[in-house]
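Take a look at the following structure, please.
The complex is shown incomplete by one protein chain, all other protein chains being positioned as in the whole.
Chain IDs A and B follow the sequence of writing; residue 1 opens each chain.
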Amino acid sequence: MASLIGSYSLFFSLGFSVLILFFSFKNLKNTINFDNKLLSLTFLQLLFIILSFFGLIIAFINSDFSNSTVFNHSHTTKPLFYKISGTWGNHEGSLLLWLLVLTLFIFLFLISSKKQPKKYRVLTLLFQQIIIIGFLIFLIQTSNPFAQIYPVPSEGLGLNPILQDPALAIHPPILYLGYVGSSIIFSSVLAASSTNYISKEWAKHIKQWILISWIFLTLGILLGSIWAYYELGWGGFWFWDPVENVSLMPWLALTTLFHCVLVLEKKLLLTSWVVILSIATFTLSMSGTFLVRSGILNSVHTFANDPERGLYILIFLFTLIFLSLFVFFFFHKTDGQNNTSFFWLSKETSILINNWFMMYFLAVVLIGTIYPIFLDVLTSQKISVGPPFYHKLIIPFLIPFLLAMAIGPKLNWIKSNLQNKSHLLLLFAISLILSFLIIRILEISFLVNTILFTSAFYLFFITLRDFFIKGFKNLAQNIAHFGFSLLILSILFNNFLSSEVITNLKVGETYKSDELTINFEKIEKIKKQNFEAIIGKFNVKSDNELVDILKPELRIYNQPNIVTSEADIKTNLLSDKFMTMNLVQNQEYFNIRYQIKPFMIWIWFSVIIISFGGLFSFFKKKYEN
Amino acid sequence: MGCSAFSKKNMKTKILLPFTIVSFLFIFFILYVGLNRSNIYIPETVTNEKIPTFKVKVFNSEKELTSKEIFENDIYYLLNIWASWCIPCRDEHPYLMELKKNKKLEIVGLNYKDKVKNANNFLNELNNPYTLILSDTDGTIAIEWGAYGVPETFLIYNGKIIKKIIGPMNNNLFKEIERAVK
Partner (left out) sequence: MYGRKVKLRFFFILLIFVTLSLTIFLILKSLEENVVFFQSPSEIKGLPELNKKKIRVGGMVKNKSISVQAEELNFIITDFKNEIIVTYSGVVPNLFAEGKGVVAEGYLKDKNFFLATKILAKHDENYMPPEVKAAIEGK
C-alpha cells in the first residue's frame, strides 16, 4: 500500500513538473509579477516527493518484500534504525532522497528570494525543473524504488553490514544536502546569466546558498571519513579512493566559488569565473554520481552497477553541460563588468592566487580519478593511481597556499601596503623556530616538512592572534582559516607520530617488541539480533607499564552472511589506540593490527571548526544588524 | 572600446566555443566507451528481464528445442552455464547436486564451448545434476543470455530471470535460491 502511494506520488510530481514548466513560460511572457501559482505548484510537488519518500520508509519499516528495493536491502531481523536508514542506503532510495532535496531547495529558494527580480526567479525555477524532470525520469525509468517482485519473497536479502552504522546512516542525507544544494547555485547562475543579473546583489543573495551547500558538504565528507576510519578498519582518514575524491572535487570548487563570490560582492570582478565555477560545482557533483553509480570506477563503494543507469546519467550530465555552455557563450555578457584593474598586493590578488591553487588541487584530484578510465579505453591498460601521486603533487603546494591564506586576509581590497605589519614577520619567525625544533625532536629531516610545518603554524598563530585583536571582525573567515591550519597541523603530527604493529597471533600468544607487548588473552562469542560476534581480549602494555585492554570484534552477520571487523578504538585528546582483528579462513591465527594514531580526534574536530566558520558566516548578517 | 569588446566576444565564441565543445565531446566519448566496457561486470542482481528466445541443440543428441519448449510457466528453472574445463564449476557442483533434491526446481545445464567427451567424463566423475542439458558449442547462446563467463547461473520463473549469479555458487547464494524457490 505504502509502495503504491509512493509510486503514484512520483508520477504526480512529474505531472507537477510539466505544469510548472508550462506556467513558468507563461509567466515569463505575460505578467510583471511573479505568479504565485508557481510557488503553490512547487510546494505540491515537494509534498508528493515527501509522500513518496515516506512511502518507501514505511515499506522498509514494514519489511514489505513485494517491493524489490526493500527485498534487496532489508531483512526482518534488522534493527528498526537500520531498516529506516536502509531506505537511503541503496541506489534507488538515495536517488529518491536526492530528488527530495532538489525539490526542497527550490521551494526554499522561491520563498526566500522574494526580493529578487521576477524573471530571474522564474528562470531559476525553470532550470531547476529541468534537473528535477531529468532525475524523475531517471528514477521512474531505470531505478524505480517501488518496483514489485512476484512471487513475494518471505525474507529480504539484508543490508550490507558495513552500512549498518550510525555515521553512515546520516552520512548520505548530509552529503546530498551539500551535493544537491549546489543544484540551486547552478540553476541560479544560469538564470542570472541569461537575464544579465550577475551583480553585487546577486552575489550577496547566492552567497547564502553557497554557504548552505558548503557546510553540508564539509560535514558530509567528514562523516564519510570518520566512518571509513573505524568501520573499514583501515586506520586512516583519507585514502584517495575514487569515491572520496568525487566528494572532494565539488568541495574544492565550492570553496573556490565562495571566495570568488566575496570578490564579486565587493568589487564586481571575476563575473565569468564565478559563472564557470558555479556550473562546475554542480557538474562535478553530477559526475561524482555518474562515476560512482555507473560502476565505471573501481572503488570501495559499489552500488549495484547497471549500464543503463550509467548511460542515462552520462547523457543527462552532458545535456546539462551543453545547456550551460550554451547559456554561458550566448547569453552571458562580460562587457558590462567593471574593469578596474587591481594592484598586485591586494585581497583580490591573494584570493586569485589561492583560486589558482584550489584549481590546481582540483585538477590533480580530477585527473588522478579519471585517468585510469581514459587509459583503459585508449590503451586497454589497467592501472590504479595511489596516494603517492596525490601526496607528491599536493603537499608541496600546500606551503604557498597556507601562506597566502595567512597573509591574504590582512590585505585591503584594491591596493594595500605592508606598513605596520611587523607582527607578520614576528609570527613567521616564531613559527619557523617552532617547526625547526619539532623537526629536530621528531627526527625527520626534510626541508619541505620544515617549511610545511612553518606555514601551517604561521596560519595558526596569525588566526589565533586575530581572535584576540579583531574580535568579531571577520570572525567567520578567521574561524574557518584557523580550523584549516589546525587540520593541516593535526594531519602532519598524525602522519609523523603514527606507529603500528601488524602480526598474526593465536589465542594465548604474546607479541613482544622493544616498545610494547600485546597479549592475546582470550576470545568470547556473543549472539546478537542479527549477528554473532567473536570478541578478542588483548592486553597491550607499552613501556610505561600501563596496560590497555582492547576488545576488537569480528562480526558474522546472518543476513547477508558477511564477516566484518569492528575496530576497538581508545580515544583521548592526544591519541587514538586502534586495534582490529581478523580471522584468516580456516586458520588458527588471527591477523592483528594495532595502531597508535596521535591527534586523530583533532582532525575531526578541526573540520567541525571549519564548517562552523561557514555557519557563522551564514548567520553573520543577523548579528551585524 | 566597443570594437575591442566586439572582438573579445568574437574570439570567445569563435575559438573557445568549438574548443570546449570538442573537448567535452571527447570526454563524453571516452566515458561512453568506458561505460560499455565495465558493463560486462554486473555482480549479482535481481533482474526482471525476460529470458531471450533462442533455438538450441540438446546435448548428446541431434534434437533441437526452442526456449519456449524448455521453460514452462509456473516452474522454477535454474539455468547453469558450465564447462568441463572450468575449474570453479567443479567447486559449485556439490551445490547443484544439493539443489537437484529440490522438487520445485529444474536445473538446466548449458554446456559451454566444450568437447562432448570431456563433458561426459565430467558428469560421470561428479554425477549429473541436470534434468536437461543444452549444448552451446560456439558460445552464441551464452551471449544471448548476456553471460560473460563460466560458471554463470540464472534463476527463471514464468519466463523471467529473477536472479543472476556470476561466478561460482557459494553457500549464501545457494541458500538464497532455496529461499526464493520456497
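We adopt the following convention: a residue touches a chain if its C-beta (ideal position, glycine included) is under 8 Å from a C-beta of that chain, and two chains touch if they have at least 3 such contacts.
Since this is a predicted model, take the numbers as computed values, not measurements.
Visitor: Could you tell me which of the visible chains the hidden chain touches?
Guide: A, B
Visitor: For the chain left off this view, which of A:N504, A:T517, A:N558 or A:T571 is in contact with it?
Guide: A:N504
Visitor: Out of A:K347, A:K577 or A:R593, which residue would touch the omitted chain in the full complex?
Guide: Reading the full complex, the residue touching the unseen chain is A:R593.
Visitor: Which of these, A:Y371, A:W413, A:F496 or A:F612, touches the one chain of the complex that we don't see?
Guide: A:Y371
Visitor: Could you tell me which of A:L378, A:I433, A:V448 or A:V584 touches the chain that is not displayed?
Guide: A:V584
Visitor: Contacts of chain A with the missing chain: which residues?
Guide: Residues in contact with the chain left out: 160, 162, 232-234, 298, 300-302, 339, 341, 356, 360, 363-364, 367-368, 371-372, 381-386, 388-389, 392-393, 502-505, 509, 560-565, 580, 582, 584-589, 591, 593.
Visitor: Using the touch rule from the top, list residues of chain B that touch the missing partner.
Guide: Considering the whole complex, chain B reaches the absent chain at 4, 38, 40-41, 43-44, 87-88, 91, 148-149, 166-168, 170, 172.
By our rule, only the chains that are shown with their structure count from here on.
Visitor: What is the distance in Å between the mean C-alpha positions of chain A and chain B?
Guide: Centre separation, chain A to chain B: 35 Å.
Visitor: If we count contacts the way the header does, which residues on chain A are in touch with chain B in the complex?
Guide: So the residues of chain A touching chain B come out as 68, 71-72, 147, 149, 151, 153-155, 157, 290, 294-296, 302, 304-307, 310-311, 314, 318, 321-322, 325, 329-330, 334-335, 373-374, 376-378, 560-561.
Visitor: Using the touch definition from the top, list the residues of chain B that touch chain A in their complex.
Guide: 5, 8-9, 12-13, 16-17, 20-21, 24, 28, 30-39, 41-43, 45-46, 48, 157, 162, 171-172, 175-176, 179-180, 182
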